[in-house]
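Structure first, commentary second.
For this view, one protein chain was removed and the others were kept in their places.
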Amino acid sequence: MSALLELRDVRAGYGKGPDILQQVDLTIEEGRSACIIGPNGAGKSTLLKVVAGILSPRAGEILFRGEPVAGKRPDQLLRRGISYVPQERSVFPTMTVRENLNMGAYSLSDKSVVAERLERVLDMFPVLAERRNQLAGTLSGGEQQMLTLGRALMVKPALLMVDEPSLGLAPQVADLIFETLQHLDGSETTVLLVEQNAHRGLEAVQWGIVLDLGTKRFEGPANSILDDPRIRELYLGTRVGSAPEVAE
Amino acid sequence: MTNVLQVLVLGLLLGGVYALMASGLTLMFGVMRVVNLAHAAFTILAAYIAFYAFTLFQVDPVVSILITMPIMFVVGMVVYIALFPRIENSPKYVEMTVLATFALALIVEGTLTYFFTGIFRSTRPDYATDSFFWGDLFVPKGQLWALAVSLVLLLALWAFLKFTKFGNAVRATMQNRTAAEIVGVNVRQVSTVSFGVGMALAGASGSLLSYLFPFFPARHWQWVAILLSLIVLGGLGSLKGAFIGAMALAVASAFVTDRFGPTWSPVTFYLALFIVLLVRPQGLFGKVVRI
Partner (left out) sequence: MADIHVEPVVEADEAPAPEERRGGSRSRMIVGILVAVVVLGLPLARPWISAYNYVLQVGLLILMWVAMASSWNIIGGFAGYISLGHNVFFGIGGYFSGLLLAYLGWSPFATALGAGVVAMAVGVLVGLITLRTRGPAFIISTIALLLLVHNAIDNWELAGAASGLSLPLPPLPVEWLKVPFYYGMAFCAFGAVGLAYWLAHSKFGLGLRALSQDETKAEVAGINTRMYKVTAYGLSAFFIGVAGALFGYSLSYLRPTTFFEIGLAAQMVLMSILGGRATVAGPVIGAVIITAVNEYSVVQFGATPLNIVVTGLILLATLLFFPLGIVGSLREAGRLPRWLDWDS
């Protein structure tokens, strides 16, 4: 497995504000889906934004397939194979579902490929197929999320980054989203998630990364990382082995 | 007082031109949140170009659109590149665009006054004063041409946005800038070209304006207030709204002119603005804007 994405010593923040990402060193292996978890304010969303080109890093290097990409624009990154699904609803509200998906293929020039990809995405999300001519702004939250995901998949990205896929969604809908993401294992698309709901997120991927206070704390296989004692310390603030633990 | 149908026709004829003028302005707002207070000043600049093309080289004003549109398109892109990337990261972006374009309007107005003075100008092609009769109704030829040209250009704009790849990118950027970025649209390029297109539309409007209304440099304030009022009515950023707002207010002002005289015509637009703000601040088709 080769390194798909590498972050070295990345520092970033918003406007004139403080550093949110302090010194991030991270590697995402190709074909090994990963989920970033961590407490609120850890910098998880910021990390994705920096990789996606929405925010420029203040220091450090970002390498995609060995090529430096820090500070490049989102459209430039898309052409290299990085696709991003932000936290905020980002459908085109007065375009139909189909038009939205076609916009996803904006960077592709081969028309026949686009048509084929469209069918593939509609197969993945039957709900969208039903509503293909409906205005995206009239879809429910879950449907919009599916649409945004489907749109990002139109380019068969090498790296698909999704920020909080389950945010604001009913559990069954979130289930469907995570299932779809899990299905991408084994395809050419490597998934990188950020999830507040650690259990959910880690269930869908192979590798877990814990971020706190703007740096990577530790990482490991997704199915065992939750058993790591350091997790409790991070989320609950108790030091392992120290004096009075909360009575069970 | 003239018959109602006649006034209606006169209003509709002018509505097309207002719509053309306003479309560039609302496009700029929709794509890049720019309130271009200099829009009418540039329109008048184009009117001067048309005027001199007519006076010196006998170029018909409608034909001069072929000159004014490309010139203003380039001017637009240059202005955008010179100014806006610098302002992009300001904390209160929309406000900055207002102030910067306000300054730009002053510069354009002062320069025009310096070179051309404040004398009222007008191109005078034959059709400016000709008219023909359609049943009982008297239809001024010049305004009919203006309506026809406006509709053609607006239709072309609509087709461009709906059916071309770049046009789709523009629409996408108008609807959700971040989403457009993440599907691969170069939004900086889209903004630059959109600004150019908006200015090109101002250029075409200027050519038409040159024979429809007497103009002089300081006149642009009245125009900009009229255009902005009708855009607020239609909803900032909505092309459909601009069209409907233009038609509705042009007809209303035609009735006002008929009843109270031409000096009160612009007042119709201003009053409409205040009424819209009172009753439905986001206009007919607009979304609520946060600065």
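To keep things simple, chains are lettered A and B as they appear, and every chain counts its residues starting from 1.
In the analysis below, contacts are C-beta pairs under 8 Å (C-beta built on N, C-alpha and C of every residue); 3 or more make two chains touch, one makes a residue touch a chain.
If you're wondering where the values come from, they're calculated on a predicted model, not measured in any experiment.
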Touch criterion as defined above, residue of B:M32, B:L45 or B:A105 at the omitted chain: B:A105
Residue, one of B:A169, B:L236 or B:A254, that touches the chain absent here: B:L236
Candidates B:Q6, B:S122 or B:Q222 - the one touching the absent chain: B:Q222
Which residue of B:V78, B:V94, B:V139 or B:A252 touches the chain not shown here: B:V94
Residue ranges of chain B at the interface with the undisplayed chain: 35, 37, 83, 86-87, 90, 92, 94-96, 98-100, 102-107, 109-111, 113-114, 217-218, 221-222, 224-225, 228-229, 232, 236, 263-264, 266-267, 269-271, 273-274, 277-278, 281-282, 288-291
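To be clear about the criterion, only the chains that are shown with their structure count from here on.
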Contact footprint of chain A on chain B as seen in their complex: 91, 165, 168-169, 171-172, 175-176, 178-188
Touching residues (chain side chain A, partner chain B) in the complex: 15, 52-54, 73-75, 78-79, 83-86, 88, 90-95, 99, 102-104, 106-107, 148, 151-152, 155
